[in-house]
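The complex is shown incomplete by one protein chain, all other protein chains being positioned as in the whole.
Take a look at chain A:
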Amino acid sequence: MAEHSFNRVAVGFGGDERSHDALALAIALARSASATLDVILVLKEDDPFNPAYPPVGNVQGIIAEQAQQWIHEAEAVIPAEVTHHSHVRPARSVAEGLVAAVEELGSDVLVTGSGIGFGRIMTHPAVTALLHSAPVPVALAPAGYRAATTITDVMGAVSAAHPQHQVAGTSEAWAAQLGAELSYVTFQDGDAARGAGTPDGESGNSSDEGEAGNSSAKHIVARGKTLRHAVDTVDWPQGAILLIGSSPLARRRHIFLGMTAARVLSHLPIPMVLLPRDLESSAPQAR
């Protein structure tokens, strides 16, 4: 399963609070996987079709200097045992710059902050763009994420209909490399939840062994009136990450945040990793 493992964790960093959330998650991932950490700071370039009026000189140099300070702030936080590199990349947009950097560096996962979780929705346009176009898994740190220094649990979100989805395999591989506990989560809301005969709002945790690939993994079924309730029923471990697949709208090997994932995301208290479509393809694809 070597193809699922990751050696390089990239984190988009910008010096704001959300960037520090992302950095905390990236450090946790890199440390647990013994991977190299790449701190990427994208310097926004001016769009020539949007010049300042009246023309003033370019402030890129000043902002680049400020960016160096932010990079130093990030480096001060990274523990000594994590191998890291810092990169300042000029690009037209943050999303564009991050995608170019992860492609060039061969990153296995891109971590960003987002201000999501706890009922919040993401606001940064760069994150929105990434969630609909990135070519690598994107890990989103919830607002205020600092706690875990190691990843203790890898949870794969699988649907009841297709427990053998690519997420299952990827989760297994990640859990193995991160040395974390593996479990699966299935979300059921509304009619589906009632149809299953469980009272609303009560979590129906059951260990349906063998259903989703790994035989020893716990399988949690989260049921609720709405997805929000379903998410709330689960007792999310502090050091856990949730892996979730892309919408079928995604291009191959790219990610696209689906409706369910988006709704889960906005109430999830732990980091979520959105996987590109067919990262692990059941129909073999030339890489």
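Throughout what follows, a contact is a pair of C-beta atoms (placed from the backbone, for glycine too) under 8 Å apart; a residue touches a chain by one contact, two chains touch by 3 or more; residues count from 1.
Simple rule for what comes next: contacts and distances are computed from a predicted model.
Asks: Given the options "Cytochrome c peroxidase", "Na+/H+ antiporter subunit G", "Amino acid transporter" or "Glycolate oxidase iron-sulfur subunit", which would UniProt use as the protein name of the unshown chain?
Replies: The correct option from "Cytochrome c peroxidase", "Na+/H+ antiporter subunit G", "Amino acid transporter" or "Glycolate oxidase iron-sulfur subunit" is "Amino acid transporter", the UniProt name of the unshown chain.
Asks: Given the contact definition stated above, which residue among A:Asn7, A:Ser159 or A:Gln238 touches the chain not shown here?
Replies: A:Asn7
Asks: Using the document's contact rule, name the residues of chain A that touch the chain not shown here.
Replies: 7, 14-16, 18-19, 35-36, 43-66, 68, 70-71, 75, 78, 80, 82-90, 124
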